[in-house]
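Before I ask anything, here is the structure I am working with.
Note that this complex is displayed minus one protein chain, with the remaining chains in position.
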Amino acid sequence: MNRSRQFFGTVAVLVGVALCGGCAKSPEPKFVLAKSTEEIVPVRIGDEKTAVNPVEAALHENFGTPNSLVAWELFPLDYGKAEDDLDHPERGTEGWKLLHGRNLYMQHCVHCHGTSGDGAGPTAKFLNPRPRDYRLGKFKFKSTAGAIRPSREDLRTTLEHGIPGTSMPSFVLLKDDLEPIIEYVRFLSMRGEYEFRLYKGIQGILGRKVLAKGGSVPAEAPEEARAEFNDGWKDTLEQVSTDLAEAWTTADAPESIINPREATILDDAKVLADPKPRGSVKFSGETLPADRRVKLDHKEGQYWAVKSLKDEELGFVHHESLEARTGIDPKTGKPTEKSLKRGRELYYSQAVACFKCHGYGGRGDGPSTEDFWEVGNDSPLFQYAGQKYEVRGLHDDWDNHLEPRNLIRGVYRGGRRPIDLYRKVFAGINGAKMPGFSTSLTNDSDLWDLVNFVTTLPYDQSILQGPLPDPSVQPPAAPVNPQASN
Amino acid sequence: MSPWLIILSLGSAAVLLAGALTKKFWPAFFGLSAVATVGISVLAPSYRWWLPGGAQSPMGTEIDDLFYMILIITTVTYIAVHVVLITALIKFSGKPGVKASFSHGSHALEVVWTIVPAAILLFISLYQIDVWMRFRNFATFNRHSRENPVAEVTARQFEWRIRYPAPGKKLMQKPQPDDLYTVNDLHVPFGEPVVIQLRSEDVLHSFFLPHLRIKQDAVPGAIIPVQFQANFEGEQELVCAELCGWGHYKMRGQLTAQRKSEFDKYLRDLQARQSDDGVSGGRAAAVVTQATPKAENHP
Amino acid sequence: MTHGHGVSTLKMGVPIPNAKLGMWLFLGTEIMFFTAFIGTYIVVRLGSPGWPTDTHVTHINILAGAINTFVLICSSVSVVLAHEAVHQGYFTKAKNLMILTLVLACVFLGIKSFEYYGKFQHDILPGHVPESNQQVLDKMVRELDVATGLTALRQRQVSVANELAKETNEERKPRLKAELDVVNTNVSGISKKLETPEFNDLRRKALAGTIKLDDAAKALEKLQHDHPEFKVVHEIHKPILYGNLFASTYFLMTGFHALHVIIGMGFFTHIIMLGNAGRLGFEHGTLVENYGLYWHFVDLVWIFLFPLIYII
Partner (left out) sequence: MSTHAPADTAHAHDDHDSHGHAAHDSHGHGHELSFFQKYVFSTDHKVIGIQFLITTLLMLMVGGALALGVRWQLAYRFSTMPIVGQLVFANEGGQISPEFYTMLFTMHATVMIFLVIIPILAGAFGNFLIPLMIGADDMAFPTLNMLSYWFMWPAIFFFGLSFFVEGGASSGGWTNYPPLSAIRAAAPGSQDGQTLWLIGVTFIGVSSMMGSVNYMTTIINMRAPGMTLFRMPMTIWAMFITAILQAFALPVLTAAGFMILADRTIGTCFFIPGGLTVNNTPTTVGGGQALLWQHLFWFYSHPAVYIMLLPAMGMVSDMLSCFSRKPLFGYKPMVYSIAAIAGLGFIVWGHHMFISGMNPALGMTFMISTMMIALPSAVKTFNWLGTMWGGNIQFTTPMINSIAFVSMFVVGGLSGIFMAAVPVDIYIHDTYFIVAHFHYVLFGATLFGCFGAIHYWFPKMWGRMMNETAGKIHFVISFIAFNFTFFPMHFLGAAGMPRRLADPYNYPYLEHLLPLNQFMTWSAIVMGFAQFILLANFFLSIKYGKRVGRNPWNANGLEWTAPSPPGHGNFDILPVVYRGPYEYATPNLDVDYFPQTQYVPVEQRVNVAHGH
């Protein structure tokens, strides 16, 4: 009997210990502060009794924590107002979309992109390329120009198609759930950018030197100094939030989207002498809006009948027009030899110089990848701006090593449609070293020639053959930053 | 909790109690476990803890039939073995002073219980060889679908990349400029055997269509044709069934089976979308016109 | 575990000492070990549409292999004689025969390393063999870059410059500056000397893939003639399809065999040391026999490997 008691006593103790270990309080997910924000020494703001980190306080007030989110009306954020929807009872809660988005984000995205959207989740460090850090407000693959934020539609495209050639998979099957995720990603991005800009704001008020040492206005600083800081800080908060709100509002405006400069070929069209192939012909000669889908009908060899589906406009386009604009042979739908030749010329030209990054053989191993590149002012490592990365090769704005695309593989991260490639050539890739050529190549047909060249490369490498550019020209000293103009 | 479960648990308690009172606790215990096992298996389908609906492909139906055949054989064996076991436990529970019967075995019994299972097992294996050969032997595939694979499915970490030939063309092993690409959503015409070419770009994956009972590993370095026939119209799951890395569970795809005409239209739409160059009357239109010389006037 | 004296008639089991039985069983596991390798070789070879068999391409030396086979067979004989000598009590003779075996094993390894040297010379190493024209050219570019040494130097340049920029201690700055100057001079000197127009031209064309292999070989030869620094670049040979797989299996099988040879040499050394110490006696009969068994096994494996790798 005694012996049995000993057994069970021991067992009970062991079980108890194990249970206590297992049932400790579960941690809450938390937004991580950027490294730079953490360096700020707390100050007393306004009439506060205790010193706080001003950026942290502002973030907490305006965005909350993952478990209690705060949606700011000022931002163009559809956080999901409460609805009466019997089919979806969860929509009755205020902010349901953001909450739903957060839940989905915590299930599908957090491992790579991190709770704060800093691209530093537990899985991130092993992925190549690294997951996006949303906090700079920069997105690579989008249809909007330059540094403009991505539209909701762009984010949806990325989620639906994934990013081929990277670890970002396609989430196309989430369907209705995509919208909340997009909204939450926008929320995280705004939050991160807000943080980043506030830091820059403090830097502006206090000067860079103080911050470089990780300093701020000490709590015991003279009253005037603190008052001055508080005034400046108030302005900064206001300025940053309105700027941000505007930036994100612009993103969804239709005019932010890049379309081919000559989006239609109708303006070139000539009305035939006998304008009666099919009843009355109404042709204005004006440029049709880009979103209007047009169908072509093959007609008598050299002419194309163009019919707008929307309002039955009918016009005739010269056979050569399509070819002249986009380098496509309308008979075969394939790029013309002339276009490919011109594309090659541009690829190896000193003005466009694609080969410098994408390589002499299009394999993404150009001379630029052999150089050491400088840290930019905008990068998270801006305190080292002017110094060089010790890893050879290009770096993106997130300080990650960057490999120019291998054009032979036929994998296009931003999408493989001609319009996607056009946009890349037109405006460059935001955050990466790919510059836009909208200013250097004023003629759209040049851009299309490049697109044709690039889309043909995976299937026919013979178009690379020919003399190589003059070796005496060194690679450019600094990258052409597409954001510089914005 | 369903009433069945309540009845089950109360019954179990009663049996165990009765066993304990009659000093037959252990026979009752093991007997109960056997009864419970069978019982829960009978109940399982009503909780949908069972095959995900009837098989939606002819091959799947045959596999289901085999499954049920084996299930019957094994259930009978299971019950028989346990009846003997429990009987032995009840009948021969130890009694003090009683000596067990002295026997080293029986040659006749050994022969019987070697030959009977052997015959059954041999029957099972020979019975199903043709199903297996139809699944894996390419020569038995429908000739038309074998020569005209509907798509190439390339598995990669962690998604299914799908490549269709342009409408009216054949799928080539080497990618063609006019191939059509999608991701995670495989469309096929329904009601006819189709063949896909299965590839892998990085590690092992497995192309698993649970509702069609189709599964085939995607082996890097190999192209494996897989034939199946979707007997439904609509969408079903496509799952990766071979560990392929950290995001294995993320590799969710979908099989959409459509009427032939809808499938063709799907491909044409895909083609138009993919050749979109933002220029009205540009490449998209040209390509569509190329594929269908007589343009349709309705969208 | 030796059995010097007679075995009881009531002893169950087989009439051999435990140690010998153990050795036989161990050799059984060893057979399976090499079976896996040989099986792999057969599978990958039959499973590959092509295989490099031309000895000019693979730099396999059949003669060396044949000599090695002969050497190993001789050593097997000498080890048997050594065992016999121990049994008969001629311990010095046994020791001498063991020394002979050891020497033969050394000869084997010598010839083997000569062969390996050839492989290294021509870079027929796993993962190093180009299997397409572009890979040949890429490899040449890589080796050219290594030959100039500029990549490493430029790396150093950057890290010293960064160190200098980060350095707050004024006293240390001059030293870093001086170092930076030295590196800078080195870089520009070497660059001027080696990065000639011909060098750049060859490199560029190779990267673009627009140069024929023969032309590249000629250009490389000229570079090597002008600058001995480029001598380390391997000569350009045609791509070898399945060359990497060949090299993998070759090194795997011969490597593990050589490892077994080395272990066997350790055994022989043990016996020789016993002999030198004058402690070799009748009780070592089983030990010598076991070592001999092991050695026969090593010999046998080679007899399989020789035709598999060298002849077919």
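As written, the chains take the letters A, B and C, and residue 1 is the first residue of each chain.
Following the convention adopted for this analysis, a residue touches a chain if its C-beta (ideal position, glycine included) is under 8 Å from a C-beta of that chain, and two chains touch if they have at least 3 such contacts.
Note that this is a predicted model, so its numbers are computed, not measured.
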Using the whole complex, pick out the displayed chains that touch the missing one.
-> A, B, C
Can you work out which residue in C:Val80, C:Ile190, C:Leu213 or C:Leu252 touches the chain that's missing from view?
-> C:Leu252
Contacts of subunit A with the absent chain, listed as residue ranges | 3-4, 6-8, 10-11, 14-15, 18, 21-24, 26-30, 32, 66-67, 106-107, 110-111, 114-115, 121-123, 126-129, 165-167, 403, 409
Residues in subunit B touching the chain absent from view | 25-26, 29-30, 33-34, 36-37, 40-41, 44, 47-52, 60, 62-63, 66-67, 70-71, 73-74, 77-78, 81-82, 84-85, 88-89, 92-95, 98-106, 109-110, 113-114, 117-118, 121-122, 124-126, 128-129, 131-133, 135-137, 157, 201-204, 206, 208, 210-211, 213-217, 219-222, 224, 237, 239-250, 252
For subunit C, the residues touching the chain missing from this view = 1, 3, 5-14, 16, 18-19, 21-22, 25-26, 28-30, 32-37, 39-40, 43-44, 47-48, 125-128, 130-131, 135, 241-242, 244-245, 247-249, 251-252, 256
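Basically, only the chains that are shown with their structure count from here on.
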Give me the ID of the chain with the smallest distance between its Cα centroid and the all-protein Cα centroid.
-> A
Taking each chain's centre as the mean of its Cα atoms, which chain lies farthest from subunit A?
-> C
How many angstrom lie between the CA centroids of subunit B and subunit C, rounded to a whole number?
-> 48
When centres are defined as mean Cα positions, the distance from subunit A to subunit C in whole Å is 50
Counting in whole Å, what is the centre-to-centre distance of subunit A and subunit B, each centre being its mean C-alpha position?
-> 40
Name, in rising order, each residue of subunit A that touches subunit B in their complex.
-> 108, 111, 123, 161-162, 164, 167, 169-170, 172-173, 259-260, 262-266, 288, 290, 292-298, 304, 306, 308-309, 317, 322, 325-326, 328, 330-334, 410, 416-419, 422, 448, 451, 455-456, 458-459
Touching subunit A in the complex: which residues of subunit B?
-> 157-159, 161, 175-178, 181, 183-185, 246-247, 250-254, 273-283, 285-290, 293, 295, 299
How about subunit C: which of its residues touch subunit A in the complex?
-> 134, 151, 154-155, 157-159, 161-162, 165-166, 197, 200-201, 204-205, 207-210
